[in-house]
Every structure is written in structure tokens, then in C-alpha cells.
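Dropping a structure here in C-alpha cells format, bear with me for questions.
The other protein chains are all here in position, but one chain of the complex has been omitted.
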Amino acid sequence: MRLSPGDPIFYDLFTASAQNLRAGVRVLSEALAPDADRAALVATLKDIEHTGDEHTHDIMKRVNSGTKPPFHRDDIYRLAGGLDDILDDVEAALDFMVLYRVKDLPTGVAAMVDVLDRAAELTAEAMPRLRTAAQLTKYWIEINRLENEADQTYRRLLARIFSGEYDALTVHKLKDVIEILESAVDGFETVANIVEQIALKES
Amino acid sequence: MRLSPGDPIFYDLFTASAQNLRAGVRVLSEALAPDADRAALVATLKDIEHTGDEHTHDIMKRVNSGTKPPFHRDDIYRLAGGLDDILDDVEAALDFMVLYRVKDLPTGVAAMVDVLDRAAELTAEAMPRLRTAAQLTKYWIEINRLENEADQTYRRLLARIFSGEYDALTVHKLKDVIEILESAVDGFETVANIVEQIALKES
Partner (left out) sequence: MRLSPGDPIFYDLFTASAQNLRAGVRVLSEALAPDADRAALVATLKDIEHTGDEHTHDIMKRVNSGTKPPFHRDDIYRLAGGLDDILDDVEAALDFMVLYRVKDLPTGVAAMVDVLDRAAELTAEAMPRLRTAAQLTKYWIEINRLENEADQTYRRLLARIFSGEYDALTVHKLKDVIEILESAVDGFETVANIVEQIALKES
């Protein structure tokens, strides 16, 4: 199984983009520590987001400048956009935590961020393998498993914040944070589906 | 009007997937009865969801294994994914009802589930017609009409749950259930749009 020829630079660019996303998820993870300097972490994450925008822009520019991509243009756009969307969610999640001054997050939140961390690691490892389409099925299955796991955590978290333990405004704030984390997890599944479709088409 | 040649097995697979989705919507519909054994229905719906995942996987595998599909690969992915997304919403809606222990649902909820039931029936009937592209416009128009109807019901339901009749936490719970039903209705419109585009392209 081998992907069609085309400039291999794109594998490096997607790998760099996915590694940058992984760095972003790490910052979110650090922000959960009780003594974290969240304001500083927000600034770090904004820098990572700008780096991500540059990666996306670089990928688009190269497709446009005539560098032949190894898979279909539309899939290049979708994959770059998919990675970008997740980083946006990660940044928004941290921003909401700081903006809303949410102090005590229910434990399930850390479990969801752990899933994001693992998904980001798997995605960063999968990108260079696009080149040979090796073990992409394994990656895709694992991401889907993680998404199902996070989905259960997400639903139990919602039931918990609606249990009467929190005041009405805190419920709103926690729900926003939890929903954006869920959206980020879904984003990893979307990226995995795009990768699977690229691998299937090119095989 | 006739779609391009290609293995007709795909029409059977999409029909099976849409019929399975219809069975899922029926379970949700049964769950609205006051004396329903919702826990048992949740288990039944999980089984239906697994069957749905198998249909989706089977469709993807066949495209990959070289079976020539009768329409574009990307449209095969989108249609399979679109049906899958609706079943996910239907399963989530029932899960939330049980998890949140929502007892008295406003009457509009049953009206939305009725729309889902009718849309699922129309969709299951439309899938075999993909083969000859017969009467797909009629199906598409009717789904759009149903979506508009459900949209009005959805908005009135929101206005009602915000009217002061329910306590703050019940509002959150009902809103989640109502929004996921709305998302399922939108999903049927998305599927109808994909079907229309397939029919237009191939005509």
C-alpha cells in the first residue's frame, strides 16, 4: 500500500501542524493543575495558535503555488482545516476557563483532557505514516475508541453538573467548557476519518 | 434519468442502513410512552447503533476493496456518514432522557419525534430509488417541508421551556434533549441534500 507520488514536503507540514496541536493540548493539560498560572498559559496557547495558522497558511500556499500534493487538493484543505479547528477549540476551552474564572472543575474534565492529550499524540504519530499509509487503520480505530470513551465521560459530566450540586450560572459556565472539550474530541475523530478516506482512496 | 453503472450492492447497503436507522427512531418513539421501559429501550438502541456501525464499515470496506460504486466515492462516504450521524443523535437523545431522568416532556417533543419517524420512513423508501433516481425530488421536497415544520416546533418548544414553567436545571436538561432532536431532523435534511446532489450529478 503506497500513496501516489507528489511532493513529500506535505507529510512534513502536516506532521509539524499535528505536533503543534499536540503542544497546544499539553498547555491546556497544564492549566488544570490547581496552582497553574493560567494567564501565562493563555498567552503561550495564543502563540501556538498563531504557529498553527502559519502551518495552515503554508500548506495552502504550497498547494496553490503548484507544488504537487501527494493526495487530492480537497483532502489537503480538509485535513489542514480539521487540525486547525481542533486547536481553535483547545484555545477556546482554556480561554473560557480563565474568562469565567471557573475554579473547581469536576474530575471528568481532566479525563476528557487526558483523552485529548492521547488523541493528539496518536495524530502527531500518524501524520508521517500518511506517506506509506502504514498502520493508519490502527490509529483510526484507537481514535474512535477514545471518542466513544470521551462521549461517555461527557454525558456523565452533563448529568453531574445538572444534579443540583452547582448554582445556575456555574452550570452554564461548566457546560460551555465541557461542550468545547467534547467538540475538540470530535475534531480528532473528524481528522481520523479524513486520514482514513485519504488512505482508502490512495490505496 | 439513470445513475451511472457500478455495483448495485451499494443501493442494498444504503437501504439496509436507512432501514436500521428507521428501527432506531421507532425505539426512540416507543420510549416516549409513559409506561415505557426506557432502560431496556436504551439497550435495544445500542444494538441498533452497532448494526449501523457495521453497515457503515461494510460500505467503506467495499469501496476500498475495489467494488465500483455507482456514484462518486466522496458521496458514498458522505451519505454513509450522514445516516450514521442521525443514528448517533437518536441514540444520544434517548440516553439523555434516561440519564437526566426527565419525566414530563413537553408535548412538542413527541411532535419532533413524529417528524423523525416520518423522515426515517421517507429516507428508507428513497434509498432503493437512488438506483433509477426516480421520485427523489419529491422525497427531497417532503424532507425539507418536514424540517421547516420541526424547526417551528423546536422554536416554540424553546420559548415554552424558557417561559418560567420549569426550574433552572430542568430547563438545561430539556434544552439538551430538544436540541439533539433538532440536530437529528437537520441530519435528515443533510442526507436529503446529499441524495439530491448525487441525483443531479448523475442525471
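Order as written gives the chain letters A and B; numbering starts at 1 within each chain.
In this text, a contact is a pair of C-beta atoms (placed from the backbone, for glycine too) under 8 Å apart; a residue touches a chain by one contact, two chains touch by 3 or more.
This is a predicted model, so every value here is computed, not measured.
In the complete complex, the residue from A:A36, A:M60 or A:A133 that touches the missing chain is A:M60. Touch with the chain omitted from the figure is made, among A:E30, A:D58 or A:D95, by A:D95.
Contact between subunit A and the absent chain runs through residues 60, 63-64, 73-74, 77, 81, 92, 95-96, 99-100, 168-169, 172-173, 176.
Residues 155-156, 158-159, 162-164, 168, 171, 175, 193, 196-197, 200-201, 203 are the ones on subunit B that touch the missing chain.
The rule we apply is simple: only the chains that are shown with their structure count from here on.
Taking the mean of the C-alpha atoms as each chain's centre, subunit A and subunit B sit 27 Å apart.
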